[in-house]
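Structure below; questions to follow.
Only one protein chain is missing; all other protein chains are in place.
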Amino acid sequence: MTTPLLDIKNLHVRLEDDPAVEILHGVDLRIMPGEVHSIMGPNGSGKSTLAQVLAGKEDYEITEGTIAFQGEDITELGPDERANAGLFLAFQYPVEIPGVSAMQFLKAAVNAKRVAEGKDELDAAQLLKHFREKATQINVPYEMLKRNVNEGFSGGEKKRFEIFQMAVLGSVLGILDETDSGLDIDALRIVSEGVNSMRSADHGFLLITHYNRLLEYIVPDHVHILVKGKIVKSGGKEVAHELEQTGYAPFGVHEPVGA
Amino acid sequence: MTTTAEVAAITEERREYKYGWTTDIEQEFAPPGLNEDTVRFISAKKGEPAWMTDWRLKALKHFEKMDEPDWVFLPYVYPPPDLQGISYYAAPKKAPESLDEVDPALLETYEKLGISLSETKALLGITDAAPAQAVAEEQSGEGSDAPSGSRQVAVDAVFDSVSVATTFQKELADAGVIFCSISEAIRNHPELVKKYLGSVVPYADNYYACLNSAVFSDGSFVYVPKNTRCPMELSTYFRINARNTGQFERTLIIADEGAEVSYLEGCTAPQRDENQLHAAVVELVAEKDAKIKYSTIQNWYPGDEDGKGGIYNFVTKRGICNGDRAHISWTQVETGSAITWKYPSVVMKGDDSKGEFYSVALTTLKQQADTGTKMIHIGKNTTSTIVSKGISAGRGHNTYRGLVEMRKTAKDAHNFTQCDSILIGDQCGAHTFPYVDVRNTTATAEHEASTTKIAEDQLFYCTARGISEEDAMSLLVNGFCKEVFSELPMEFAVEANKLLAVSLEGSVG
Partner (left out) sequence: MTLATEPHKLDAVIDTSRDIPECQSWLNPFRDAGREAFNRLGWPDRRNESWRFTNLDALKATNFVSAVDDADISANTVGGFAIPELDDVTLVFVNGRFREDLSDAPDKLANKLGTNVTCCRLTEAICQHRESIEPFIGKLTADPDDVFTALSNASVEDGVFIRVPRGVTVDTPVHILSIATETDEPVATHPRNVIVAEEGAHVTVLEHYVTTSDDAVYLNNAVTEVFADAEAVVHHYLLEKESESAFNVSSLFAHLAEHADVHSHTVLLGGKLVRNNVLPTLAGPRAHCLINGLYVGHGDQHLDNAMRVNHAAPDCDSRQFYKGILNDQSRGVFTGRIIVDQVAQRTDAVQSNRNMLLSDDARVNARPQLEIYADDVKCTHGCTTGAVDPENVFYFMSRGLSEDVARAMLIYAFAAEGFGRMELAPVRQLLAAEMIAKLPKAQGLSIEV
């Protein structure tokens, strides 16, 4: 039997600073290698919290449930250990870091992963070759690497750079947190093409989104609807289409789904 | 560019200080001079208990060892106040027993100032609520929930050294709120006064606060009991009338746990050639979950275009957030006085407590203002916000001076400071002297400041739409100050708008 890439069971999460606030109330989700899942939900449903918890953000506390990545429980691992294991979060708001070039940043990240995997570090020439290949694959200008991490990037550039990082790091699970927000159609298309170029029998994706727009470009195998911290409906891609017609109204939330 | 001639035109306008008249009323005075006898005289006049007299004498003794502060940034040299030449007590001879007995001359004085001591009218003569509502709507950006009629505001009127009337005392008493003159409070609520007087500003705090502690005359006292929201705005209107006197008001406001109060203060004085001293102390105490909002419109006589006369406004204002989640907010619009030194401050002792300071300071003529705030973060998660807008015109100098201190215990504390100045004309100055002192890694302090002139392109845009240059300037200055005005109770916001417009008349070159 194949081991799931990601297996979330009965996940309960609350704010560390304010334990009275529980955000996720028992989420179950299983992603098999090769699958693309989408979690849709209105504002405040807990979508982004789920993404941050998966990546290991410390502001949240897991009170119940487990998160297994490739069969291993990762709830006790730090964000760096999860990243080195092959889990990647594309941030909704990638952080600007003046003073650190993208090149320098990625070199450090790639070699950190290699060290964690017990491999030798790559030298400068090998790294550059690797970066060039991935830049071509994801369709980002190589020049982007000479700039500081996300500094002065447009919204579209930031999201492309996130996808590029995933390709460079060779992560097997990509969690895209509202990657479509703030993108125009052209940028959305380029980002989606990048993601689609990485789809394979080994890779999995979790697309977190408010709108179904992204799902026209990256077609999911499974769609889940998250409302108030619980998955209220799961199904195939038709769920997203239905949602477009009805909005979140059947789930007691009055927000449009089309954008 | 504004020329010298035009600056003169501005000052000409401002010379017409509309509150510059005096009231002819029989008054009694303390003999001029500062000594133990003066202090005893004041204390006796007010019928104070011995502990109060002793406290005053202790302050006097300390004061005699102190030196006048010299760190204030004042480009124009000014004659120091002659502390031995002035009288520390001036009061109308007839002391009223109730509102009905207030000397008609005094009632008239306050009516003329736009302050109604009649309980049927609202503050500042704004009986027509339309302008207030318009401002409120403009500021909130939506149909506001402003009351349809004029709001009731309780007033304590202080004339030279004494409180002459306090309105709405009964209504307030029904809610458990004590609002009276400090002299009355010393007599009637000694336990509260003893506990809190000097607890925020100790008598030895600084030169003028110490002087005030020795000779303070009158001021307001407010106590809002636990879990009580004060049913109306409270206000004090200060008027200096007599010649050769100083005003040494002392105000103490206490909001007990969960209480809430909004307090307004207004000031004017007659036009005189000699300088007059106003050295006030204001202490605010906010206990757990309490909120105090303190607003000031200061329009003391500013002196003439050559800097002759005008009030020295040397004031110590400080509040303490004693308990968790306490909140103190200062808002001030400073347009008057020859010299202003004033740093309304907040000591955030309780966790999650909050301090705010919103200020507009305008200097024209030869006015000098050195004002700002101190935000002392002691408790965890304390936050402070400082928004200071300085406008310099004529030959005025405007200085922002502020301290943000993050003590070691102030984990995760945060401060944001925004400090903007504009200059109108080339003979004025705008200065910014902030101090930031951070002693822990989780605290953050951000300070931003800018100094510019009124943008030509904005001015042009307005005039191109048919607005006169003067109105455009006033419009832009108001826009510049909007963040602060929106913190004022709406009656005051209207007043502040008018005050700026009047003060800026003729500033366009």
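For reference, chains read A and B in written order, and residue numbers begin at 1 within each chain.
Criterion: contacts are C-beta pairs under 8 Å (C-beta built on N, C-alpha and C of every residue); 3 or more make two chains touch, one makes a residue touch a chain.
Every value quoted in this text rests on a predicted model; they were computed, and no experiment measured them.
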Residue among A:26, A:79 or A:247 that touches the chain left out of view: A:79
Touching residue (missing chain; options B:51, B:435 or B:460): B:435
Residues of chain A (touch criterion as defined above) contacting the omitted chain: 55-58, 78-80, 82-84, 88-89, 91, 94-95, 97-101, 104-105, 108-109, 112-113, 116, 148, 165, 169
Hidden partner interface residues of chain B, rising order: 1-2, 71, 406, 408, 421, 423-453
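Note that only the chains that are shown with their structure count from here on.
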Averaged-CA centre spacing for the pair chain B and chain A, given as whole angstrom: 54
